[in-house]
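Below: the structure, in structure tokens.
Only a single protein chain was left out; the remaining protein chains are all shown in position.
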Amino acid sequence: MNRWSIARLVAAKDLRIERRSKVLTNQVIPFAGVTMVIFAFALDAKSARTDDGFVPLLELVAPGLVWLAALFSLLLLVQRAFAIEADDGALDALRVAGVDPVAIFWGKSAALAVQLAVLDMVLLGAAVLLYGADVPAGGLVLLVVTLVVATCGLACVGTLYGGLTAGFSGRETLLPLLVLPVVAPVLIGATRAVESALGTGGVALSEGWPWIGLLTVFAIAFGVGGALAFGPLIDEAT
Amino acid sequence: MIATIIIGMDNAFEILGSYVITFAVIGGFTWRVLRQGRRLADQVDDDQKYWT
Amino acid sequence: MSAPAQPVVELSDAVAVLGGFPVLAGATLTVDSGEIVLLHGPNGAGKTSLLRLCAGLLPLERGEGRVFGLDLTSQQVAIRPRVGLLGHHNGLYRDLTVAQNVRFWGATVGATDAEIDAAMERLGVRGRLADVGVARLSAGQKRRTALACLVARRAELWLLDEPHAGLDAAGRDELDDTLREAAAAGATIVVSSHEHERAAALATRQVGVVGGQVAA
Partner (left out) sequence: MTTTTPAPATTPTRTRGTGTTATRLLGIATVVMLGWLVAFGLGFSPADRDQDEAVRIMYVHVPTVWVAYVALGVTALCSALYLFTKKHSLGFDRFAGASAEIAVVFMALTLVSGMLWGKITWGVYWAWDARLTSFALLFISTIGYLAVRSLGGSHQQRAKRSAIVGLLVVLEIPLVHWSVRLWNSLHQEPSVLDTDGDVSIEGLMLFSLFVGVIAFTLLYVWLLLHRTRSMAMADLLDDVGLDQALADRRAEGASS
């Protein structure tokens, strides 16, 4: 079995578990939705003055809130992704069986990325419905590219640190401490890129593309770095 | 006499504050390191301390 | 019985530590190919740790250990695909069905559908049980599913920690038959059990474990 097919196997397994247990749809997405609503309470329905006159504050900060909610949900999804491995000793079983850790990393990252992508789309939808953000047709390509690249980066970081903290007591608090500073570039980059895509506050579309470069480098760095580090991190015996 | 010059200077609060905080924290950390070393040294034989 | 050229497990004065406590305090053990070795001893004697050490889940702190002639510390990667451990946990995904679990583990070594079906057949989890979610199984059924996973991924050295626990009488008989079959088919089995008489009847050799050491 080569690395690629094992990665696909692991990803398919994780997605099948999600399809049967529905944790994403029944718990994480509602959580993300409620987060979007309480952001609105915190920020109120005020307006802010921009170059284009008065714009509702929520519309102005909608891209940032979408990614902030995505980050919080990422933490939940990562906990879940490794709870299914740790619950009945499956992670141990994978280690005993010598299943290629690089393949496990890519497989679990891919499954996490798919779930995150679904979540991102729901959050964008919520931003459109609740915050009055609108998606111009011209920004659609930038929006989709941002979503894909940012999601890949987040999934790699999440899987890497999720694997590191899996099985330790106090992982619920350690995971955010490790993950949030690392994903700050994604939050910044993805927020600016989505602002350009949506034309929030009059930001030009062309201003979004440099951020895609940052997000791509981030995703590649942690895709490669994570694949190298994941094996030694989950394997305590060698 | 230096004290009067210092108190008299502009932004004395920030400037003195940065010195006081810096030296206090360094002092506290140094003290902690020393105390910890002393505590552990009491439990370890001298011939096992590689620096002696 | 002629002595095989290569013992499957060779531990010499092995020490392993868990949370600062020496769970293994110089264990020496040799297991030859095709044997069914029973580990017995009081709780906390180090039976589980001995199995976990052989499975590569516990690092070897001192001493030497070889499995299939390969060094436990430096050649772990080559040992692992050939070893299967069934411990206190079954290593199953509770949100998947029996068949999905066995297929997953079989697929990690590229087992064919026929091989996977045969493994499930042998453990009696093929028919009606196959499509039941693992969360809804009884303890015995879970154990059988986990063994089916071991068969499906073609483990040559089976390390079984209290496999009889939680099984009813019929389940235990079935398990014993399965282990005999597996040994006959070339698997080497190290098993710890509190069901001493039953396991003694099954085992080709008994080994006492006490104080993190193997009794002579």
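Chains: A, B and C, in written order; residue numbering restarts at 1 for each.
Going forward, a residue touches a chain if its C-beta (ideal position, glycine included) is under 8 Å from a C-beta of that chain, and two chains touch if they have at least 3 such contacts.
Because the structure is predicted, anything quoted here is derived from the model rather than measured.
Asks: Among the chains you can see, which ones touch the chain that has been omitted?
Replies: In the entire complex, chains touched by the missing one are A, B, C.
Asks: Of the listed residues A:W4, A:F31, A:F54 or A:F168, which contacts the missing chain in the full complex?
Replies: Residue touching the absent chain, from the options given: A:F168.
Asks: Footprint of the hidden chain on chain A, which residues?
Replies: 160, 164, 168, 174, 177-178, 180-182, 184-185, 188-189, 192, 210-211, 214, 217-218, 221-222, 225, 229, 232-233, 236
Asks: Go through chain C and note every residue touching the omitted chain.
Replies: 13, 15, 17, 19-22, 25-26, 42, 59, 61, 210-213, 215
Asks: Pick out the residues on chain B that sit against the missing chain.
Replies: 2, 5-6, 9-11, 14-15, 17-19, 21-23, 25-26, 29-30, 33-34, 36-38, 40-52
Methods note: only the chains that are shown with their structure count from here on.
Asks: Make each chain a node and each touching pair an edge, then name the shape: line, ring, star, complete, other.
Replies: If you draw each chain as a dot and join those that touch, the picture is no line, ring, star or complete graph.
Asks: So what's the Cα centroid distance for chain B and chain C, whole Å?
Replies: One centre to the other, that is 56 Å.
Asks: Report, in whole Å, the distance between the mean C-alpha point of chain A and the mean C-alpha point of chain C.
Replies: Distance between chain centres, rounded to whole Å: 38 Å.
Asks: For chain A, what residues touch not just one other chain but two or more?
Replies: Answer for chain A, listing residues that touch two or more other chains: there are none.
Asks: Do you know which chain B residues sit against two or more other chains?
Replies: none
Asks: Given the complex with chain A, which residues does chain C contribute to the contact?
Replies: Contact set of chain C toward chain A: 55-59, 73, 76-77, 79-81, 83-85, 87-96, 100, 104-105, 107-110, 133, 149, 153.
Asks: Considering the complex alone, what residue numbers of chain A touch chain C?
Replies: Listed in rising order, the residues are 1, 6, 9, 13, 16-17, 20-21, 84, 87-90, 92-93, 95-99, 236-238.
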